[in-house]
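Okay, handing you the structure first.
A single protein chain has been omitted; all remaining protein chains appear in their positions.
Naming follows writing order (A and B), and every chain is counted from residue 1.
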């Protein structure tokens, strides 16, 4: 049984992303673009701009990692097949008569299949990013994590930036880097695969790829079926944030009880705020648990 | 006669841009900057910022293509002669007593000569960009088109971006990539020269350079004399947009007549909008023709 598991995961890790998984990725990306308000009208008025945005949605991660490694951001343009594939999908989705593709995509099983396949490409991208970064910086595990993460989830940053330039998006304080669920999961994956690459995890690469992809696909599909977002990682985040930033809360609480004697000097206002913040946070957590 | 034509175009294609055509380019670019509201007052208050903006106006295309090919954006700074030339022109235009240069430039023949010479530099830049991109990606015709276009017309994007950073420009939806007439003409030239470079067009390079430059200069000068903008390409665009996006309009119209039966499901709202848009578009075209 052990050897058949090995065979399965090895075969899985050798699956080619081109063309079917890539098509699913382009389909999901361009459909996400189409559901933005004003995107359809914009495409009729200014097809070039719409096409350019679609390319950024499809190849955003690659573009970001190219920028971070000082490689030509236009490199994805040299891969004619993929550009033409993505362009055709953009053309069909936006300009198909009777909106056939959108109607087909509105069936949940089709969406689930496409979303699941898109998540598979994420694993491949993370590993591609890490391998690529490793060829630049031999032991630069921080760079490897960053590039793996940029390759897998950087499209969000690129498209946000593009919306900022087009004036469709007004940034709010603390919104820019508030990580979405895909970002967090990609960062986790990037961490795991980097540690596997630097031999700190003794699991073999194809096994890890299989397990991580299964994790990605199942969480994505359960999230789509149950229509929740970002539940799975909440407990781990809670533990992590309590480990890193939680003990100060206890100090703060203690300090509050003992009275705020130290807030008489110049930096007092910046001291007192975290205290209330902290206690509110703890209260919120308590009320969550009692619910 | 054929050989004298060859001699003429060959001699033309060997013309050096430095110094006279470059001077014309810098002159037109810096004069465009000066006519922005607040530019003159800004130059007195903050000369460094004004000089920097002028450099972006003069070398914007080169900077954009450097960014896209991951080359140092500061490379233009290494060409001291051109930087000093552009700086002198900026200095003379902004700080010349009695505004002599502006007054000289306000005569139409001077403007026509300078604008015509600037258009000549555009051909040289497009070809430079294509040749440069070809040295990176042997068969990357998409990259070649993009770099040729960036080199020839990218200054507009760079200066828009700079205005965004300075807060002088608030982007509007669909405005960012709405291509101006120079952008369109440069894209056309980039397409033609790329196809010539990849041997898909059997015309010789110097002949094509001569013809394209003549086309650029004559359209620019007629546009300046008749004070119209962007008329020449309208019929071709019309045909192209009808070829690519027009047939859906007919489907949409037909569908409208047959009744909107399919708009009862969830994606109905995104379906119905293009229909009305499309029919409006067709109506507009009809009314244009009857005028």
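Here, a contact is a pair of C-beta atoms (placed from the backbone, for glycine too) under 8 Å apart; a residue touches a chain by one contact, two chains touch by 3 or more.
As the structure is a prediction and not an experimental result, all values here were calculated from the model.
Asker: Out of B:5, B:20, B:77 or B:236, which residue would touch the omitted chain in the full complex?
Answerer: B:77
Asker: Can you list where chain B touches the absent chain?
Answerer: 34-35, 38, 40-42, 44-49, 52, 66, 70-74, 77-78, 80, 83, 95-99, 102-103, 106, 165-168
Asker: List the chain A residues touching the unshown chain?
Answerer: 67-70, 136-137, 140-143, 146-147, 161, 164, 170-179, 241, 244-245, 247-248, 251-252, 255, 262, 265-267, 270-271, 273-274, 277-278, 281
Here is the rule we use: only the chains that are shown with their structure count from here on.
Asker: Any idea how many Å lie between the Cα centroids of chain A and chain B?
Answerer: Roughly 36 Å separates the two chain centres.
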